[in-house]
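Complex shown without one protein chain; remaining protein chains in place.
Coming up: subunit A.
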Amino acid sequence: MAAPRHSAMLSISNASTPQSTSSDKTQVQQPQSPAGTSGLRVPSNRKTIYDRHLNRSRNAELSRASFAYLFGEMVSYAQRRVTGIQDLEKRLNEQGYPLGLRLLDLLFYRATSTSSSALSSSSTSSSPPNRPLRILTLLHLIHGPLWRLLFQRSADALEHSVSPDTPNEYMITDNEPLVNTYISVPREMSMLNCAAFVAGIIEGVCDGCGFEAKVSAHNQPTEMWPSRTVFLVRFGDSVMEREKVLERAGVK
């Protein structure tokens, strides 16, 4: 369902193998050994993603400035190639989308590997991950674990539309989105919300779970939180129909 959208994404691997210490200081200059099953060359010292533990960078931190520079450059690059605010947001959304698809797998992988023994070197030993079947479970996954993975805290609110016309709309609120912290939006573009990137990530997670959805980011400033952003999640009709069936069947 989502395949065409992320076809151009560079492969980000989900493989995991026993942890390799990357501290061997010997820089051996050896001729390349064309090994491996794919057509890709790999270093002879096996410094590939497949030889590093997937949780290696789990608690790693980097300077917030580095993120701000990269994100800022990403936005201004995108800005040069679009004609309007909507276009720009669409582009940022599309850049986030493939991340969501991949983060989903990472989330499940980590959810299972923490519940089993932390020392187990392979992910196969643990029970298969539970993918959310119901909307609320999915949204809790986004509001909690996904937000913590990305921003090291949960999102600030999760709401359901009260309007009977739009039962498929849910809102996730972030009072102070990290991605917007270092972006100053010109006045004539005040509608722009660069958290469209994060909206894209959410959309990727939803789609990856089999919940077709459109997600957009909206400015909803309050006096206390000037950069407060609401992510509007609109599920497709098929999702809503399935939700009803599952509810009747008592599936949690």
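One rule holds for everything that comes next: contacts are C-beta pairs under 8 Å (C-beta built on N, C-alpha and C of every residue); 3 or more make two chains touch, one makes a residue touch a chain; residues count from 1.
Everything below uses one rule, namely that contacts and distances are computed from a predicted model.
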In UniProt, out of "Trafficking protein particle complex subunit BET3", "Translation machinery-associated protein 20", "3-methyl-2-oxobutanoate dehydrogenase (2-methylpropanoyl-transferring)" or "ER membrane protein complex subunit 4", the chain dropped from the view is recorded as "Trafficking protein particle complex subunit BET3"
From the listed residues A:I85, A:A111, A:L150 or A:I183, report the one that touches the chain absent from this view. A:L150
When the complex is taken as a whole, what residues of subunit A touch the one chain not shown? 8-13, 22-23, 25, 27-30, 32, 34, 38-45, 47-49, 52, 56-58, 60-67, 69-71, 73-74, 76-78, 81, 95-96, 98-99, 102-103, 149-152, 178
